[in-house]
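A single protein chain has been omitted; all remaining protein chains appear in their positions.
In this document, chain identifiers A, B and C correspond to the written order of the chains, with residue numbering beginning at 1 in each.
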Amino acid sequence: MAPQKVIISCAVTGSIHTPSMSPHLPVTAAEVAESALGAAAAGAAIVHLHARNPTDGRPDQSPEAFEPFLRVIKQSSNVVVNLTTGGSPYMTVEERVRPAATWKPEVASLNMGSMNFGLFPMLKRYKSFKHDWEPQMLEGSHDLVFRNSFKDIRYALETLNGTGARYEFECYDTSHLYNLHYFWTEGLVKAPLFIQTCFGLLGGIGAHPDDVMHMKRTADRLFGDNYRWSVLGAGRAQMQVAAMAASMGGHVRVGLEDSLWIGAGRLAETNAARVTQVRKIIEGLGLEIASPDEARDILQLKGGDTVAF
Amino acid sequence: MAPQKVIISCAVTGSIHTPSMSPHLPVTAAEVAESALGAAAAGAAIVHLHARNPTDGRPDQSPEAFEPFLRVIKQSSNVVVNLTTGGSPYMTVEERVRPAATWKPEVASLNMGSMNFGLFPMLKRYKSFKHDWEPQMLEGSHDLVFRNSFKDIRYALETLNGTGARYEFECYDTSHLYNLHYFWTEGLVKAPLFIQTCFGLLGGIGAHPDDVMHMKRTADRLFGDNYRWSVLGAGRAQMQVAAMAASMGGHVRVGLEDSLWIGAGRLAETNAARVTQVRKIIEGLGLEIASPDEARDILQLKGGDTVAF
Amino acid sequence: MAPQKVIISCAVTGSIHTPSMSPHLPVTAAEVAESALGAAAAGAAIVHLHARNPTDGRPDQSPEAFEPFLRVIKQSSNVVVNLTTGGSPYMTVEERVRPAATWKPEVASLNMGSMNFGLFPMLKRYKSFKHDWEPQMLEGSHDLVFRNSFKDIRYALETLNGTGARYEFECYDTSHLYNLHYFWTEGLVKAPLFIQTCFGLLGGIGAHPDDVMHMKRTADRLFGDNYRWSVLGAGRAQMQVAAMAASMGGHVRVGLEDSLWIGAGRLAETNAARVTQVRKIIEGLGLEIASPDEARDILQLKGGDTVAF
Partner (left out) sequence: MAPQKVIISCAVTGSIHTPSMSPHLPVTAAEVAESALGAAAAGAAIVHLHARNPTDGRPDQSPEAFEPFLRVIKQSSNVVVNLTTGGSPYMTVEERVRPAATWKPEVASLNMGSMNFGLFPMLKRYKSFKHDWEPQMLEGSHDLVFRNSFKDIRYALETLNGTGARYEFECYDTSHLYNLHYFWTEGLVKAPLFIQTCFGLLGGIGAHPDDVMHMKRTADRLFGDNYRWSVLGAGRAQMQVAAMAASMGGHVRVGLEDSLWIGAGRLAETNAARVTQVRKIIEGLGLEIASPDEARDILQLKGGDTVAF
């Protein structure tokens, strides 16, 4: 049996990093579109997208904020679009699901449990910020609980299941896998589950190889062949975690949402650069990357022509 | 080197189970005191205590609710008293720390992260309830986030550190260990850390042997010799988890807070019965149980004469 | 589903320990029979048997040496008889399989790989020996390779498969499980495989909990539901390893072959004492021990009336 091709997801901008941290962080719709298309050209089969206020870079989860870049991306590329329902951990679930409910993408992310979300360690690395909201958001994370109760998750599933979207189930610790298993036994989610195990954020599991193995092993035990495994490593563990997963048959997510860096002290200039780097690892392993259509096949997606944008 | 003696903690009543679930659940102060003393007589070195409203069994985190049984227990036994700061996951942290702040016990529990707390599966097992609050509390857990932000935890530590209490750090998943490590690097907690890894509650890590091993391994990596390991298994995994830990050099927690059962379909009649059962395992392993004073020595507690009750 | 009952195997005398190490080590046929029957009465469902020269206690793998105690045991007990084909690691495979080929027991042990067999550390613990062969045997283990080539194993299987015996596949390291998997893919062994994972002998895997977990996990991966797991811990790890396995759904082997000790510095006086001790752990776990007939059922044995003694 030929080994499965490796799906590279690229998380283009997210909501955790702020404009003052890197001049290369996409903020405007034009920047998001251009960076997503660059990532796709470099080999990403999926782009995971957030929107930001074009003026100050603040996360903006209004459906209208997504529209401009969705249209550009769709016009120019076959890449699979994945819309966040995480939004920012400061938002309510109702607010967070609106873009996916409106635009009906092939994939929508879904956070599988409540947790602390400790962004404040980043405060130490930056002396000044362009916008007041940036240090406030980071400082506020001391008291931030990213709320994803069972009811919240059920609300997201019941709102989005009808759109035909598949989910990128974001699991930040073992418990999130067990929570997903609960919804699996309830029949609210369907195979193949696309599970994004997330490593290295303060408040979630770490990025040690033992952590990666434990999440993989637990998912294997709970879901058997009914899931497709992907990983993201926050910060400098990004490539280490990706290499471990790729060597074990997994898929990978990279991009500026998860790490702004391409090496010690060196900012990544584009999302494409991160895709290119992980592609070196994948090809060094003798594996091939999946095209968008191959990703659709692996994840059994509804197709790029069924979205509402 | 002689193997360390095994500390049995007994969690007498907790806040999760409700009076309708078992006639043997201690509710009044007299019942809590009697059951705690019975557990101590059977071999528990530590009793972990919650208070309940004597009329309807609802969790009561007012310091006054603790006073009656604290006095009785202290008068009759040398057992180490551990007061909950978990209270009920529906309470605020300020409410939750008050009993420990008031009574200054040798040990106070402390939850190390936010999480979902899914008690609703218990609804299926019971046809009727004596009190309205019982099904409401269980039903409400669909939307329950047990909130323990970094700020909340810091608040508890800053409130209680001055009392000389040590903590029973309750860790329900890997992330909680990393959170504890954050406070360790901040200098807010001191060795030897008494870490209670908690298994099998929906919303937390499961009770599979892999889960037990991963928590142990992670704690070893993060804290080396600076911690003492204990486990609690919720529900029917209680003895399995305890046996694994005891065979690996750990301490154990049992009691009706964590499991009402002593076998399939058979309710435990007393906390002492659970202590006696785990003691069989420990002694079968050729190990000895720790007396309260030996537990004080192992955990470096301040002493039973320094409490405020 | 009710948890499976736990099979206690008792290894009565073996070939590794020598008469000078313990006055309680069974040597004569009468002693082996009596000790095996005592173990059965205490709860062992299976007795794993070696024979020794009645004069000097040297391992004796002649079929005639087994006959006296086989007859006594069969006459007095329903216990399942398991005959060693390990014999002593100094013997050839042809010599080692003869007792099982002759007496056609329900179970025969089978070592699944070659390895060093470092018994020499025991030399440090004893000042004098009654018989010259004892220190010579221990000293000789510096250069001892316990030979179980693929051809040797195939020879044992081809010799014994016709007797209807099942095997206690003794696996002293991960590679032995992979070797067993090779014979499984060759169709030379049949499910349910009874796998005895063996811990703590110098030359084999250690007795650390990680080692126990890795063997279990590897067997799960290679054999799925097609095997029944048992463990033996050499020396002082015996009960720790047994407790871990029992808490994970496994079966256990105890007895004087594997450990002469019942506690630090205290010799076990009987095999029954070891069985009684492990039974405490099993019952503390809320589990039941398997009777010989229940063991026959679990392992799908041919039946005690089909043996040749």
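We adopt the following convention: contacts are C-beta pairs under 8 Å (C-beta built on N, C-alpha and C of every residue); 3 or more make two chains touch, one makes a residue touch a chain.
The structure displayed is predicted, hence computed values, not measured ones.
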Query raised in the report: In the intact complex, which of the depicted chains does the undisplayed chain touch?
Result: A, C
Query raised in the report: In the full complex, which of C:Gln4, C:Ser76 or C:Asn116 touches the chain missing from this view?
Result: C:Asn116
Query - Among C:Pro135, C:Gly203 or C:Gly249, residue touching the chain not depicted - result: C:Gly203
Query raised in the report: Which one touches the absent chain: A:Glu31, A:Asp210 or A:Asp293?
Result: A:Asp210
Report task. For chain C, enumerate the residues touching the unshown chain of the complex. Result -> 113-116, 118, 120, 141-152, 154, 172-175, 178-179, 182, 202-206, 208, 210-211, 214, 217-218, 221
**Report entry** Absent-chain interface as seen on chain A, which is shown
**Finding:** 2, 209-210, 213, 216-217, 239-241, 243-244, 246-248, 262-264, 277-281, 283-286
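Keep this in mind: only the chains that are shown with their structure count from here on.
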Query raised in the report: Interface overlap for chain B and chain C, more than half of numbers shared or less than half: same or different?
Result: same
Query raised in the report: How big is the gap, in whole Å, between where the Cα atoms of chain A centre and where those of chain C centre?
Result: 52
Report summary line: Cα centre of chain A to Cα centre of chain B, whole Å, reads 36
Query - Of all residues in chain B, the ones touching two or more other chains - result: 210, 217
